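Only one protein chain is missing from this complex, and each of the others stays in its spot.
As written, the chain order gives the labels A and B, with residue 1 at the start of each chain.
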Amino acid sequence: MQNLISNFNYVIVVILMMIGLWSMLAQKNLIKKCIGMAIFQTGIILFFISIGAKDNALIPILTEAANHTYHDPDVAKVANPLTQILMLTAIVVGVATLGVGLALAQKIYQQHSSFDEDEILENQRK
Amino acid sequence: MDFLGYILICAGLVFFLGTTIGLLRFPDFYTRMHAAGKGDTLSTVMILIGCICLSSTQVDGMELLLLALKILLIINFIFIGSPTATHAMMDAGNKAGAAPWIKDSK
Partner (left out) sequence: MSTLPIWQFDALLLIMVVLFAVVALSIRNLMGAAIVFGAYSFMMCLIWAGMGAVDVAFTEAAVGAGVSTVFVMSTLYNTGATMHRRTGGLAFKLFIGVVVTVAGVFLLSALPDLPAWGDPDSPVNAAVAPYYITHTIADAHVPNVVTSVLADYRGFDTLLETTVVFIACIAIYSILRVDKAKLETDEPAVVAAPRYDPGDSLIVRQASRFMVPFMQLFALYVIAHGHYSPGGGFQGGVILGASLILLAISFDLKFLLRQWSEKTLMMLVASGVFLYAAVGLACVFMGGNYLDYGELNSILPGERDMARSHGILLVEIGVGITVMFSMIAIHINLASNGRFDRGL
């Protein structure tokens, strides 16, 4: 129980991932599936960012001391930049994937006049 | 200056509360948009001016001037953009046929 409270962010990450996964599997509407995929992706990004967070830490942009020289950074006081960089890539790739998913949904609507999975399958059998 | 910042931010929150109550309780699409558009803009502007006042205790001189200028630019764009968005939504609602609430009908 103590773990549950102190690692609360991981619990939320798992809940978000499972909500996204349920939506991708169980919802019949194509747009809801795309939104579920996006929720799953942001859950993963939240996991990485919260792993890299540090207590009372500053942002990973070093401050200027005097005349274009910089302080030596105290590593324990600077938030981890490595996880942030990986997640920057993940966000942009996520929106590209969402765009492709929506384009496919539009094309399917053009053929079958419906976003609903059951109607599309019925239409295909005809 | 600190105290003025706190007062401004609290006033902004009070206006936000009014906006939310209006959004829930007004009977009609147009009146709700009216509450949302005005209250949102005013509260955001007040909170941002409060932020300028609060940051005057932490930074000084030239940095404070730059920071205040940046926040004033943000206020400028919110002041222009948010009422325009409200107008666009009301226009769209009108064209889509949302009927205004008349007092005697329910």
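Worth pointing out:
Rule of thumb we're sticking to: a contact is a pair of C-beta atoms (placed from the backbone, for glycine too) under 8 Å apart; a residue touches a chain by one contact, two chains touch by 3 or more.
Nothing here was measured: the structure is a model prediction, and the numbers come from that model.
Check B:P27, B:G81 or B:P100 against the missing chain and you find that the one touching it is B:G81.
Contact residues of chain B toward the unshown chain are 77, 80-81, 84, 87-88, 91-92, 95-97. Mapped onto chain A, the footprint of the missing chain covers residues 3-12, 14-23, 25-29, 31-32, 34-36, 38-39, 42, 45-46, 49-64, 70, 72-73, 75-76, 78-85, 87-89, 91-93, 95-100, 102-107, 109-111, 113-116, 118.
Just so it is clear, only the chains that are shown with their structure count from here on.
Averaging C-alpha coordinates per chain places the centre of chain A 29 Å away from that of chain B.
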